[in-house]
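In this view, the complex is presented without one of its protein chains, the others remaining in place.
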Amino acid sequence: MIELHIILLFMIVAAFLAIEMRGLLSSVIALGAVGMGLVLQFLLLRAPDLAIVQLVVEILILIILIRATVKLDRPSESRLRENWAYLFCVLLFGGVFLFFGYRALTGLPVFGDPAMRVSSYYIENALEGTGAANIVSAILLDFRAYDTLGEVTILFTSIVGAIAVLRKIGRKK
Amino acid sequence: MSLYFMALVLFCIGVYGLVVKKNLIKKIIGLVIIENAVNLFLILTGFRTGGEAPILERGMEAVPEHFVDPLPQAMILTSIVIGLGVIALLVAISVRIYEKYGTFDVTKITELKG
Partner (left out) sequence: MKEHGMSLPVKRITRITVALIFFYGLYIAIHGHLSPGGGFAGGVIFALSMIHIVLAFGRENTMKVLSGAAASMLESAGALAFLLIALGGVFAGAFFLNFLPEGEPFSLFSAGTIVFSNMAIFVKVGAGLFAVFLVMALLRTDDSVQNNEGEDR
């Protein structure tokens, strides 16, 4: 799976650029590169539903972020005072995190051979139980519809919150 | 294995942007990178070498060993859309903060607090 490594490396480079670029617009565009890399990963990992959703969601995130930043981009951001102690702290934290992450990864199943204890039931019973040919849809809206209900609730709350924050009624001038 | 580790590195970069940068939009970008890394990691754990996408066709046997794991895909599908709602809420709050204080910089906002 060399292509997965290459795309993931591209995503890491683009993510680093998105964090470190000076202008906000450049950062947002580099973030779009990360998202498109993720779309390619989903396609290669046999998840076409996720690829479609990630593609359109990434476009919408880009539109929202550009709309929020394009007129407000001021170059006069306070630069970080970079000294050696600070850099040392960052590297120490990253190293410790990656070390213990690596230790934890050895306990996982090997890549390319998932456990699938619950999913076997879903795959075997999707067509007879629900009549849906898309197993992901069957899980999402039939077997585990409670999760979808919670997801709809969260999305509703966040959208109502965003509208309440942005509206003009009751705002002090 | 190395793919898992690279997803962790991507997660680390997102945490770096979220913690270190002082610009609110940069913090949101770090959060989006963290979301992408976690979604990718969970999908990687469900991949089966040579497996089919979990969509049945006519005349296809529903044998679990022939498909990739569909359960992480369904959960990540909801996670992506939740992430979109969260990003919309965060951008709304950031734009309001910019309206009130005239800057995205966190240090200046705390200085200007009245």
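Of note:
To keep things simple, chains are lettered A and B as they appear, and every chain counts its residues starting from 1.
Throughout what follows, a contact is a pair of C-beta atoms (placed from the backbone, for glycine too) under 8 Å apart; a residue touches a chain by one contact, two chains touch by 3 or more.
Just so you know, these numbers come straight off a predicted model, no measurement behind them.
Of the listed residues A:I6, A:L60, A:L87 or A:L108, the one in contact with the hidden chain in the full complex is A:L60.
Although one chain is not displayed, chain A still touches it through residues 48-49, 51-53, 56-57, 59-60, 63-64, 67-68, 71-72, 127, 129-134, 136-138, 140-142, 145-146, 148-149, 152-153, 155-156, 159, 162-163, 166-168.
Contact between chain B and the unshown chain involves residues 53, 55, 57-58, 77-78, 80-81, 84-85, 88, 91-92, 95, 99.
Note that in this section only the chains that are shown with their structure count from here on.
Within the complex formed with chain A, the residues of chain B that make contact are 1-10, 12-17, 20-23, 25-26, 28-30, 32-33, 36, 39-40, 43-49, 51-57, 62-64, 67-71, 73-78, 80-89, 91-96, 98, 103-105, 107-108.
Remark: chain A residues 1, 4-5, 8-9, 11-12, 15-16, 18-19, 24, 27-28, 31, 34-35, 38, 41-42, 45-50, 53-54, 57, 60-61, 64-65, 68-69, 72, 74, 77-78, 80, 90, 94, 97-98, 101-102, 105, 108-114, 116, 118-120, 122-124, 126-127, 133-136, 139-140, 144, 147-148, 151, 154-155, 158-159, 161-162, 165-166 touch chain B in the complex.
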